[in-house]
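To start, the structure itself, in structure tokens.
Of the protein chains in this complex, one is absent; all others appear in place.
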Amino acid sequence: MATIGFIGIGVMGREMVPNLLKGGHRVRVFDVRPEAAASLRSHGADIATSVAAAVGGADVAITMLPDTSHVQQVVLGAEGILAHPPSGRVLIDMSTISPQATREMSAALAKVGVAMLDAPVSGGPQGAKNATLSIMVGGDGAALEQVRPVLAAMGTNVVHMGVSGAGQITKLCNQLVVGINLQGVCEALALGRAAGVDLGKLRDALLGGSASSWMMQNLAPKMIDKDADAGFRIDLMLKDLRLTGELAFALGTPLPGNALVTNLFLEARAHGEGDNGNQALYRVYDRLCNREVRRS
Amino acid sequence: MATIGFIGIGVMGREMVPNLLKGGHRVRVFDVRPEAAASLRSHGADIATSVAAAVGGADVAITMLPDTSHVQQVVLGAEGILAHPPSGRVLIDMSTISPQATREMSAALAKVGVAMLDAPVSGGPQGAKNATLSIMVGGDGAALEQVRPVLAAMGTNVVHMGVSGAGQITKLCNQLVVGINLQGVCEALALGRAAGVDLGKLRDALLGGSASSWMMQNLAPKMIDKDADAGFRIDLMLKDLRLTGELAFALGTPLPGNALVTNLFLEARAHGEGDNGNQALYRVYDRLCNREVRRS
Amino acid sequence: MATIGFIGIGVMGREMVPNLLKGGHRVRVFDVRPEAAASLRSHGADIATSVAAAVGGADVAITMLPDTSHVQQVVLGAEGILAHPPSGRVLIDMSTISPQATREMSAALAKVGVAMLDAPVSGGPQGAKNATLSIMVGGDGAALEQVRPVLAAMGTNVVHMGVSGAGQITKLCNQLVVGINLQGVCEALALGRAAGVDLGKLRDALLGGSASSWMMQNLAPKMIDKDADAGFRIDLMLKDLRLTGELAFALGTPLPGNALVTNLFLEARAHGEGDNGNQALYRVYDRLCNREVRRS
Partner (left out) sequence: MATIGFIGIGVMGREMVPNLLKGGHRVRVFDVRPEAAASLRSHGADIATSVAAAVGGADVAITMLPDTSHVQQVVLGAEGILAHPPSGRVLIDMSTISPQATREMSAALAKVGVAMLDAPVSGGPQGAKNATLSIMVGGDGAALEQVRPVLAAMGTNVVHMGVSGAGQITKLCNQLVVGINLQGVCEALALGRAAGVDLGKLRDALLGGSASSWMMQNLAPKMIDKDADAGFRIDLMLKDLRLTGELAFALGTPLPGNALVTNLFLEARAHGEGDNGNQALYRVYDRLCNREVRRS
């Protein structure tokens, strides 16, 4: 059983840590908001008051943070992991951040003998709670084997995608497809509704064949109900789409669909849907349809 | 068992007629290219020399034609179905055509006591051959029940979507999603390749979660192999995307994703991929990537 | 001086006919709405009760109608120009319609010895009133010389673009650029406003260099003022963008900008701006900006 320093107790981290504890690991948690970390005391976590305190002497450090700059600060900052590496000399970054920045941090850590694995996840808060996350891993294969039992406590599907950054790249490809498939569902529902077709029947028909997708299966019902519940939020999706666009630009790869969808998510946010789940993308369309129906 | 007048023996019709014959129906076929119709004689079909000869005295007429104008000619032309309706007074149009034109023809036929069902299919030549087509039906429910055994000889999934045109609308929504999901797969593969990730592993990882789709499952492998085999052809997809765009424009529904994808399919056709299957959409990207790789 | 049969008295026709009369021509007008034609009696026009009556015995027929189907009916209909051609055997179609349909009508008219010129205009109701229209002409050069004095009474800039259809093609290229340049102005104003720059100063700066355009000069001030006055209406622009898209599709030319802009105009119409001038495209953006500002 491992001793883990876990940095970042947000909507994901607070579901993941209890599973690590259930798996028999010892976990020391740190968050810049002390109350976020404190909430895990009752689950058996130790509360650390700094990154160094959480990570010092641990077998492995895990970061689960909102964006590239936060990971950079926790890794490269004066009080960070580069200066105070874990005894086990492995860092698993489970955040979704820039693959380029990942590679730079990985190279810096390698110089002090620390292996950094990028291990972003899919499955959302629900997958985190149920320990059914998909985990896409980039970095050294031996380091992955060393920490595989730790990852196994949080997810059911751990895939080694390649060298440092490959996990992040895979995650960004995933999000790109998610965004585009969502837009496809929105447009089909918008057109079907404007044309007077029953949306439930439409979804059933489309699920039966070549238009089928995870999004059609799982989010179309929420869209049809105009559900605005949280889930994976528009604002978080925007962060991932931005990272995808930045990677594509740096590589010189045109991604017109990703660019279009990024703008449609921006539009949804401007319509006040940023805190709502991705299914809210359809609410913007729906309001447009309503207005149109009213006019004609 | 029914007597059927079947108009239009193309890549779909030539697979569908044998299944009707196997189902015990009598089939009289007509095509403007006599040799196309003649090929079905050995399967037991009767060869008619005109629309009127195929349809006269039949229980049901079936049309399976390339585009709106062909159906209009067969239905509304001087020697057509409106002038020479089948005795059973039901027309099943299984082509993918304009829903608006469908409704106009349906209204004209109704005046002479003929029920027109729009019943476009998904599943392609393979589904036609295996009698596993999905059939999306619009029009009168009683007429549908009357001909259901005929449809059952060709497909496994017959869904009544609503009034006249609802079948075509559903089909166009399906194609819209197909086009957009295809583009999503293309962009993920293009980005993954440019970033140096193994494309087979990438597909596997994406199939495991929220980016999963029929297209990722079925066409991504062909894309990765740069397969250009026929299948559902780029040129035919362009026809469907055009019909979708026309319907959306007429209804005042903005469909930015459909518009983008239509242009990308046009680009693929301009690159000489019109006769290749939809998976060829990726070949254009791939050439771009190669060139980029070469340069950098 | 010529005798002219003028068909179509809308917002353009009612400004153009008085200029023909001032130029010394005799004009017989017809419109399906008799009151529209009657309004020109006081200017000296004769009122005809049918197309045939307006055109019969005239030196030249002129059509100025909303869309392709209207011109087809006036030309090809039982009581139309093909059946009742003008004595002078020239038809000038000044509507903006499909170039393909233009060529079909031109060929049909040529068989009865009538030359059809396509001569769409730019300049709007104001240009029509001031007789300063730009007129883009396709068709036979000799026929153009024959009617040049007639065109000169309505416009200052008459250009022979080539064979039949070339006038319409030029007009559609013009509208394509107009739509895209408008979107450019919208985006600059939206970004400038969101970033807190004075929009009047921004326009002045952009007019001084490579971002300058007729749209920046003429419509940006109306956009900044959120002017919704009529002018060239969103709904009419949508018709032209649709014709452009159809031509491009038929030719296999990808026009991603035109496709994007068409969808943004559809969106503006869905927001209730269809009857407002093109500058209203910015009002949709502006409302989005306001909302954003409110939220942050």
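Just so it is clear, A, B and C label the chains in written order, and each chain counts residues from 1 on its own.
The definition used in the following text is that contacts are C-beta pairs under 8 Å (C-beta built on N, C-alpha and C of every residue); 3 or more make two chains touch, one makes a residue touch a chain.
Just so we're clear, the structure is a prediction, and the values are computed from it rather than from any experiment.
**Student:** Tell me which residue among C:152, C:173 or C:228 touches the hidden chain in the full complex.
**Tutor:** Touches the omitted chain: C:173.
**Student:** Who touches the missing chain here, C:19, C:146, C:181 or C:262?
**Tutor:** Residue touching the chain left out of view: C:181.
**Student:** For the full complex, which residue in C:19, C:213 or C:262 touches the chain that was left out?
**Tutor:** Result: among the candidates, C:213 touches the missing chain.
**Student:** By the contact definition given up top, give the residues of chain B that touch the hidden chain.
**Tutor:** On the side of chain B, residues 256, 267, 269-272, 288-289, 291-292, 295 touch the unshown chain.
**Student:** What residues on chain A make contact with the chain left out of this view?
**Tutor:** 238, 242, 245, 248-249, 252-256, 259-260, 262-264, 266-267, 269-270
**Student:** Please give every residue of chain C in contact with the chain that is not shown.
**Tutor:** So the residues of chain C touching the missing chain come out as 99, 122-123, 134, 136, 157, 159, 161-163, 165-166, 169-170, 172-178, 180-181, 183-185, 187-188, 190-192, 194-198, 201-202, 204-206, 208-216, 218, 244, 247-248, 251-258, 260-261, 264, 288-289, 292, 296.
To be clear about the criterion, only the chains that are shown with their structure count from here on.
**Student:** In whole angstrom, how far does the Cα centroid of chain A sit from the Cα centroid of chain B?
**Tutor:** 38
**Student:** What whole-number Å value describes the gap between the mean CA coordinates of chain A and chain C?
**Tutor:** Chain A and chain C have C-alpha centres separated by 51 Å.
**Student:** Which residue numbers or ranges of chain A touch two or more of the other chains?
**Tutor:** 256, 288-289, 292
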